[in-house]
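Of the protein chains in this complex, one is absent; all others appear in place.
Going by the order they are written in, the chains are A and B; count residues from 1 in each one.
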Amino acid sequence: MSALATLIPETTTAGGFLLVLALVLPLAGVFAALILGGCNARRVAMLTIPLGLALAVAIGVELVQTGQTVIYLLGGWAPPLGIALRADGLSAAMLLTTTVVLLGVALFARDDFETPENLREARAPFMFWTLLMAVWGALNAVFLAGDLFTLYVALELLTFAGVPLVSLEGHSETLRAALRYLLFALLGSVLYMLGAVLLYGAYGTLDIAILAERVRPGMLCFAAGALMTVGLLAKTALFPLHLWLPPAHAGAPAAASAVLSALVVKGSWFLVVRLWFDVMPGVVTFSAAQLLGGLGSAAIVVGSVVALRQERLKLLVAYSTMAQIGYLFLMFPLAFDVSGNGPVHGFALAGGLLQVISHATAKAGMFMAAGLIYAALGHDRIADLAGVARAMPITVLAFALAGLALMGVVPSGAYLAKKLLLDAADGSGQWWWTIVLQGGAVFTAGYVVLVLASVLRRRSDPLLLVSRVSRLSELVALALSAGSLLLALAALGPVPGEFVSSPFAPKEMGVLLVVFLGGSLLASGLSRRSLLGAAGANAGVMRRIAAGVGESFELADGVIRRWQFASISLLMLAILFGGALVWGAPPS
Amino acid sequence: MNMAPLVDGSLVVLILAVAIWTIAVRDSFAAVVGYAIYGLMLALAWVRLAAIDAALTEAAIGGGLTGVLLIRAAVRLRPTESVVAGDSPAWFVKALAAVLAGAVSLALAVVVLTLPEPAPTLAPQVAEHIASTGLGNAVTAVLLAFRATDTLLEAVVLVFALIAVWSLAPDRFWGGRPGQHYHLEANGMLAYLARLLPPLGIVVAIYVFWVGADLPGGKFQAGTLLAAMWLLAIMAGLTDVPEVRLVWVRIALVTGSAVFLVIGFAGVPFAGAFLAYPEGYAKPLILIIEAASMLSIAVTLALLVLGPPERRGQS
Partner (left out) sequence: MSATTLFGLCGALLVGVGIYGLVVNPQPLRKILSFNLIGSGVFLLFGVVARRGAALGMGGDPVPQALVITGIVVAFSATALAVALLLRLHDVSGTASLTTKESPEPSDT
């Protein structure tokens, strides 16, 4: 999806009022929930989210019909004095994805967060539904606001809505995870604001479109760019700044984890894209983009290996999120062309966007499935999941499809995204990213195979289910996972059809086989105990070496996730990015 | 005779000294008191920078309310002080952190010294359009007319923060009263102050709000003052904080933003855009928004300081 033309000078476009409605609707929902009280919070959410979906579709339709960015000048004041709301293809796609996933989460959690009969209001149910709408409102503000300071306020809204979702259960460990999340996120946002003040000092505006015209490479822009990028990376939990993510996403209730992994972390990612592609395209350099991509690759490798080492399913899925976030940053170096110019709105951006949408839907489905397994069994120890496939076929199918979708099996969105990114890599001659893109699937397959092998094992005695899970919840999880797996078919409109080959073509089957084999090898070698039995034929020395490798990854992750290490890494990254910006432009 | 550089220089040195002391001192309670002092000195710096509205806000919220919040926390966390202090990092970690933080400061200092001349500014544009808002205070015009959405979202931030704070209540106290119960010492100093100051404070707050249209002031400062008066009355035991499940509390929280939204949407048919003001009606509408917001801000700020519900009903 290429950038759509903006009208200059700017005026409010025809469908612009839709943007105002999209911004205000969730906020009105939160207020209504506050006033109407407890048991009505769920009703308000169930009412407003489908309305929001309709709004998002309407905005998309408006965008496609007019072929231009939808703009609304708030208060009638044009930037730089006033603030504008802008929706381009990127915003519209994110708005739509957000409402779809939220709808799924709302249906999934409908029975889990029901206010008890005898109470007018209970804490957890009231909080869940209100926070759901709060996250939604914050995200809409992030996707639509066209001013860097308004985006700062929106980021804070997002943090304030996401943190209590982590500590919803109230146990000490979730409270601790929430506090770490909050403090690190606050550090990120204050660095972002620091960059914004520098930009205002130099250019007298914080409006994205106007800054895009005025920004020039220079010490100030390099400092601002480095600080804002690193601040946003801290909020997105990109390696090595992921200290808060695994305990936070694993400790939250399943529906909350789905929202946190699928949506909340995407807000700050979105701002990195806006910053690099729209505000500072002439300032960000090839080297800086390589650094981003490098961090992303490290995230994929470390996250996947540590995921393999987990004993609990929810922690495995949380580390999987950390790994998948790495994928989201591979698009940055690939948006540069052969001569080092960029970033351009081309296939790489489209690939990155598809990556985000497929990850959001698949990860939501995966967390939902994991949550259902936990609810049914009363635990989520991976080693003791034998027989689950027989007892909960729909849930396991949802998990499997989500895993396949994340691995990039045809015709998932991740597959198409990978194809687009590979095309960009070929076009710009950056062959090393081809290796990462192709190899990453093997790492993802590792932990998917691990879980599937565990649940597919037979059990001698019948499995004891602690409670029955709602059929609706299972179907929602399945729908989201299947949706991610079939996403490439839906995206075929704007993208050339030759990118998607048939799933049964020999080449695709061959790749799939290799990926599965590689994944199984990884899983059998690196996981805590050899759950694959005879399949892991490398016993003895090899097994011990592999186990040692796995252990050292886990230890390293433990060190990286200490507060001092992570915050010092953050500062070093800021300096590294600064340096990459100052010296990074290739001679051309 | 130019005393100004001397005053500014001394102020900067003091500010930095207190800031460093706040970081370095062992006892957390002392650090927090230092922060409150720091906030007040920072307000002086704002006055020197000719930003009186910001100075008022910093003194009230940054120094005052934040100070109260942190001091109450420091007192409650006193027992854990020594335990956690043992986790202090090794000397080379501290050295590395100092070097890196210094590098960031250095980069910022260089940027500050090389800011472009002439400085880009939006003052001319504000001056051009301020007449249509009917206001005399440029900052209020920016907050409530030109960048009204920021102010709207910021009111929402306050509500979201309060909701997040409430989520931390134990299940059994959900919807109850925040904070502890303060016993009234009828002849004590605190009770005396709590009877004397609030009426004065309310009058001053209304004045600050009213005059904020044309002179420094406005709803944030006024709202903070009201919140402080209410907190004083609560902490002296003259009144008790209400249960947060009560509808009027909820309505009080939401009113400011709700009025903002209603007037904003009314701008669509009458003035052509969301959050636009019809010709000639701008100032009264802005004052209505400010009045409603002032009350909401007061309630929200006070409840944020008091924390999540900790008791029920009568206790």
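By definition in this document, contacts are C-beta pairs under 8 Å (C-beta built on N, C-alpha and C of every residue); 3 or more make two chains touch, one makes a residue touch a chain.
From a predicted model like this one, the values you see are computed outputs, not experimental measurements.
Novice: I'd like to know which visible chains would be in contact with the absent chain if the whole complex were considered.
Specialist: A, B
Novice: Of the listed residues B:Ala119, B:Ala186 or B:Val262, which contacts the missing chain in the full complex?
Specialist: B:Ala119
Novice: Considering the complete complex, identify which of A:Leu73, A:Ala252, A:Ala288 or A:Ala400 is in touch with the unshown chain.
Specialist: Spelled out, the listed residue whose C-beta touches the missing chain is A:Ala252.
Novice: Using the touch rule from the top, list residues of subunit A that touch the missing partner.
Specialist: Those residues of subunit A that touch the unshown chain are 81, 112, 149, 152-153, 156, 159-160, 163, 167-180, 182-183, 186-187, 190, 193-194, 197-198, 200-201, 204, 246-247, 250-255, 312-315, 371, 374-375, 380, 562-564, 567-568, 571.
Novice: In the full complex, which bits of subunit B touch the chain not displayed? Write them out.
Specialist: Touching the chain left out of view, subunit B contributes residues 4-5, 8-9, 12, 15-16, 19-20, 22-23, 28, 31-32, 35, 38-39, 42, 45-46, 48-51, 53-54, 57-58, 61-62, 65-66, 69-70, 73-74, 76-77, 80-81, 83-89, 93-94, 97-98, 100-102, 104-105, 108-109, 111-113, 115, 119-124, 126-127, 138-139, 141-143, 146-147, 150-151, 154, 157-158, 160-161, 164-165, 168, 220, 301, 304-305, 307-308.
Just so we're on the same page, only the chains that are shown with their structure count from here on.
Novice: How big is the gap, in whole Å, between where the Cα atoms of subunit A centre and where those of subunit B centre?
Specialist: Between these chains, centre-to-centre, one finds 33 Å.
Novice: Under the definition above, what is the set of subunit A residues touching subunit B in their complex?
Specialist: Listed in rising order, the residues are 12, 17, 20, 24, 27-28, 30-31, 34-35, 37, 72-77, 80-83, 120-124, 126-127, 130-131, 134, 137-138, 141, 145, 147, 149-150, 153-154, 156-157, 160-161, 163-164, 167-168, 170, 175, 194, 198, 201-205, 219-220, 223, 564, 567-568, 571-572, 574-575, 578.
Novice: If we count contacts the way the header does, which residues on subunit B are in touch with subunit A in the complex?
Specialist: 89, 93, 96-97, 100-101, 103-104, 107-108, 110-111, 114-116, 119-122, 125-126, 129, 145-150, 153-154, 156-157, 159-161, 163-164, 166-171, 174-175, 245, 247, 250-251, 253-254, 257-258, 261, 267-268, 271-277
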